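I am attaching a structure below and will ask some questions about it afterwards.
The complex appears here minus one protein chain, its other protein chains still in place.
On to chain A.
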Amino acid sequence: MLPLKDKDKPVVQKLLSAGCCARCVLRFCCVSVQAAYRQPQQETLKELHCFIGDTTDSGAAKSTEENKDEPAEDPPSKRPKLEPSLTGAELDQGSTAEKLKDEESQVCVVCLGILQELCDKNQAIKIVEAVKGENYEFDTLVLSVSLPAQLCVREHSCWLHVKTQLREKSIILGKDDVIQVKEAFKWIMQSLVAKELGGVAVVTKSPFEVGVEFTHPETDADCHFLYVSNSSNIFTPGLFFLSHYPCPPIQTTTRCSAQDVQCLHTSVFVAGRYNKFCRSLPQTPWVIDGERRMESSVEELIATPIVSAFRAQGFNFSSSGREDVDVRTLGNGRPFAMELLNPHRSRFNRVQMKQLQEKIKQIKVTHLYYHREAMSRMKEGEEEKTKSYTALIWTQKPICSEDITFIDGIKDLTLEQKTPLRVLHRRVLAVRPRVIHSMTTRFLDPHHFYLGLKTQAGTYIKEFVHGDFGRTKPNLCQLLKTETDILELDVEVGWKPLI
């Protein structure tokens, strides 16, 4: 039995005669029992007719009184359909069946078929086939629906129609309590889709979203009057709406058409640390004048195997800092994180992650793990406060080891660094104080030594060594009173910021 009350009868009558489908009638009657929507619509339609037909017995007086008003107000075309139903039980079976069949095949003026054929088992099969075709791995899914905008206009028109027609009867028809088309659609489809998927839970919140979109080109013009309106909210005054749009909405010949099913898995986040042992590897693909300069990049070497394992559609890579193309990254490795967009696979155990880690070549990746939520601490450029480097230094004048030992005694040397010329084209010109906390030297030969540095983050080491046209002061050339140049640079990453 449908959970309808006597007071719903005139509403049901009005809606059916306006060309509403059975489920839309339930919606307007604010029926929130999901099972009522799940039963076949033909069934519901029959029950609705029975329901309004019953009035002749129980609420005869009231119902007759109501019907007196109707001839004048009802659209003439709908009239013949409504008439027989009023006599209810006395109707001969043949003509009722015919009428029902006629109403069934009619496209609902409000939902344009969404709650009719477009939410049946066939539709569920179509959705499931699309999902399976994309070969996603998932435990649950959430169904999302996108409806043509004109459904709002039609819904409002129908609501106004019922409201104005039944005003005198003090029928309270709160628009907020009306069940949304989307809601009803999901109630029906969720269980159908779950069944077709063999028991996967279709829930209200899941990382895996399956989107169904409907369009209805025939009535796209329904909304046009809204664009020419100066009124800020066209739904409130009613009069404006009534003068621009028919109430109830006009019958259509076609129903909505379903667009391609869109599947989307929320991002998965992967993090780890990397060491770079090569002096000819840029961080990102290096393209100058549309031409590729280096074969690969840190980003690509790490991302390619991970993206393919997670079967992701794309990725965003970030690392805590970066090194120049010719700088090696040693020590515990530089932390990085990756957002994998629309991953088709998102479950890996520890062994699988380890195997994936080993698939990354040229770059050494360690501590690889993944997470369903964004790692908030991972921000581009987030770095340790102190950084350690080793540089191979060339001196123009020959040196002996005694010439450089004084450098080991220098503590907390403050530099005035102008933005290096090599990055000045894209950075603000400024003079920044930077501290070199300590340095160590290791003599190699009369023109070479290794210089270890512990510096404040943001110190430009190359410029400290060669001086950058005297724009970093003091610089190593000044300290050693000879031209110096940097031949190799390694950054040593400490343990601290494991994200």
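One rule holds in what follows: a residue touches a chain if its C-beta (ideal position, glycine included) is under 8 Å from a C-beta of that chain, and two chains touch if they have at least 3 such contacts; residues count from 1.
The working rule: contacts and distances are computed from a predicted model.
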| item | value |
| --- | --- |
| Undepicted complex member, UniProt protein name, chosen from "Superoxide dismutase [Fe]", "SWR1-complex protein 4", "Protein Abitram" or "TBC1 domain family member 15" | "Protein Abitram" |
| Per the touch definition above, residue among A:H224, A:R292 or A:R427 touching the missing chain | A:R427 |
| Residue of A:Y369, A:F406 or A:F469 touching the missing chain in the full complex | A:F469 |
| Interface with the undisplayed chain - residues on chain A | 394, 396-398, 418, 421-429, 446-448, 466-467, 469-470, 483, 485, 487 |
